[in-house]
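Before I ask anything, here is the structure I am working with.
Missing here: one protein chain of the complex. Every other protein chain is in place.
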Amino acid sequence: MEFTVQQIAEVLGGTVEGDPTLRIASLAKIEEAQPGSLSFLANAKYEPFLYETQASAVIVGRGQELRQAISPTLIRVDDPYSGFSRLLEFYAQATRTGKRGVEQPCYMGETSEIGPGHYRGAFSYIGDNCRIGANVLIFPHAYIGDRVTIGEGSIIHAGAKIYPETVIGRFCVVKAGAVVGTDGFGFAPQPDGSYKAIPQIGNVVLEDNVSIGANATVDCATLGSTIIRQGSKIDNLVQLAHNVEVGQNTVIAAQSGVSGSTKIGSNCVLAGQTGLAGHLTLANKTTVTAQSGVGKSVKEEGVLLQGSPAFNLRDSLRANAVFRHLPVLQQRLERLEKALNATEKP
Amino acid sequence: MEFTVQQIAEVLGGTVEGDPTLRIASLAKIEEAQPGSLSFLANAKYEPFLYETQASAVIVGRGQELRQAISPTLIRVDDPYSGFSRLLEFYAQATRTGKRGVEQPCYMGETSEIGPGHYRGAFSYIGDNCRIGANVLIFPHAYIGDRVTIGEGSIIHAGAKIYPETVIGRFCVVKAGAVVGTDGFGFAPQPDGSYKAIPQIGNVVLEDNVSIGANATVDCATLGSTIIRQGSKIDNLVQLAHNVEVGQNTVIAAQSGVSGSTKIGSNCVLAGQTGLAGHLTLANKTTVTAQSGVGKSVKEEGVLLQGSPAFNLRDSLRANAVFRHLPVLQQRLERLEKALNATEKP
Partner (left out) sequence: MEFTVQQIAEVLGGTVEGDPTLRIASLAKIEEAQPGSLSFLANAKYEPFLYETQASAVIVGRGQELRQAISPTLIRVDDPYSGFSRLLEFYAQATRTGKRGVEQPCYMGETSEIGPGHYRGAFSYIGDNCRIGANVLIFPHAYIGDRVTIGEGSIIHAGAKIYPETVIGRFCVVKAGAVVGTDGFGFAPQPDGSYKAIPQIGNVVLEDNVSIGANATVDCATLGSTIIRQGSKIDNLVQLAHNVEVGQNTVIAAQSGVSGSTKIGSNCVLAGQTGLAGHLTLANKTTVTAQSGVGKSVKEEGVLLQGSPAFNLRDSLRANAVFRHLPVLQQRLERLEKALNATEKP
């Protein structure tokens, strides 16, 4: 995955100052760059690094002045930051998501269809009656059960498991090892103390531009659908239980868990390791801080919650500030009790 | 997966009122049903939905009276709820667990045996010297190591990993991506500050009717067995460490973790995101509320615990109620101190 400085300059419409034949193998921050890498300078604050960097080449603005001798070759462009961003996307495409074609052996049920421009990695599995759009990438060991729908441009990473009936929109990403649509945790207690599994026959719906993290688990609905709406981003190792709904553009950070039938609004943020009880409703723009546990519905928009059990962030911060000094408070109380006894007695 | 109303009525021994040729593609709650779906009415409270539902057909009691004109076709049966339950199980069977036969390529060691009525998905792997019973379903990408035993009727879902020597009973379910029997986290500190792995040569035993959640992890014992007893249900992303024992009919909700050598009794409930320290014993019928952390053994049966560190639920609720008002308490204390100073001084 090497390019010459000249090739990169042409892609960016830039001009080269220095050696255009240098070979670039990686992209790096200017303060961390090693020989063979390309970096950029967009913020004047970082200019001192330009004279120290080990980068082989640096993208700079057309008007960038040099106050000292420099070692890297320069590529001068109009907007270094957006130029570098384009290279990042190009690089990610080239190294991660540019796969096309079919590796053997792989498996696809005869009644399933997949659009042009796809990738099917070796040992990927597609069941029967699936409808898969154009430019969908299915990495090795991905499992796609029967009657699954996947929209164009979506990526199913290595070893992700998509259960039967799941509906996935366009430009979704399901990361490695994620499990989407497995049976929820529903058991009916029996008179003898044992539990009987309740059939879970619903599905999971991911709308467009949804991202599901590595090794996350999303259970299917008991009946109906577990739904993650457009643009929501779910991090690694998150658990979403049966019949959960997540609104648009909501972000759920790693290792959080949402219990059955809870409905989360749009533009919410759940920080890492948070937990939500079942059958709650969270209004739009609710924020829950890390490790908090929410046991009650939130009706007002824009609320910030902290703690386990969680309440208003400001009150929680104040209560925690006192918590640390509880032993001192206790001593002060004891002193008062003694003093009052002394005052009262005579 | 479509059936006519007539076919369904015959299965249930019911009579049709309306169009028996309608095609049914899904099952749904009466208040959420869409055209093409079948619903049921068992609870009089839901009768108003009968006149509004978009379901194509509804299962009702033989004596159900109609107060308004209705659009869905009716299937009249003796007990609508149990009729619908039978359909749920039939549907789950038809769409999820009715697979039989062998898809190619798949792998099975020559010295392994598997009973009749089984399913082996493409890319499933069975090592050497395994003994697998009748009607066992092994989904694609499941990994079954050497010398594993699996009882009749058990289901190993897509990408589950069953390590060598594991013993799985009858009618167990191991969900997608779960890892059963991997090496525990045992390392001996060395004089130079490094750690040396302690060989883990025990196994995991799942008794009958045990369920292991998606992407859960159950470590093998260092020596002997990590044991999950009959009927216990373990949810997604749970961690059970080496030499843990879980009693009968105990339920452990998602993202909980149990440290090494801890023994949990029968009919216990651990809610989501709970943690148990190592080498504890929990009496039967212990309940631990969500996000709690248990650091001490529980000897009395039926105890409810909350908090991190956890203690008696009732005391914990009371302490939390005061916790929120700590800043006010502090102010009241300050006021008292000032008043007492005033009282004392003269």
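Letters A and B name the chains as they come in the text, with residue numbers starting at 1 for each one.
Everything below uses one rule, namely that contacts are C-beta pairs under 8 Å (C-beta built on N, C-alpha and C of every residue); 3 or more make two chains touch, one makes a residue touch a chain.
Predicted model, so just to flag it, every value in this text is computed and none were measured.
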item: Contacting the left-out chain in the complete assembly, out of B:Gly18, B:Gly293 or B:Pro327; value: B:Gly293
item: Absent-chain contact - pick from B:Thr95, B:Gln239 or B:Asn267; value: B:Gln239
item: From B:Phe3, B:Phe40 or B:Phe323, residue that would touch the chain that is not displayed; value: B:Phe323
item: Chain A residues that touch the omitted chain in the full complex; value: 1, 27-29, 32, 85, 88-89, 91-92, 95-96, 103, 105, 121-123, 139-141, 157-159, 173, 175-177, 209, 211, 213-215, 231, 233, 235-237, 248-249, 251, 253-255, 266-267, 272-273, 290-291, 308, 320, 323-327, 329-330, 333, 336-337, 340, 343-344
item: Where the unshown chain meets chain B, residue by residue; value: 105, 107, 123, 125, 141, 143, 145-147, 159, 161, 163-165, 177, 179, 182-183, 185, 187, 193-195, 197-201, 215, 217, 219, 223-224, 237, 239, 241, 255, 257, 259, 273, 275, 277, 291, 293, 295, 308-309, 311, 315, 318-319, 321-323, 326, 329, 332-333, 336, 339-340, 343
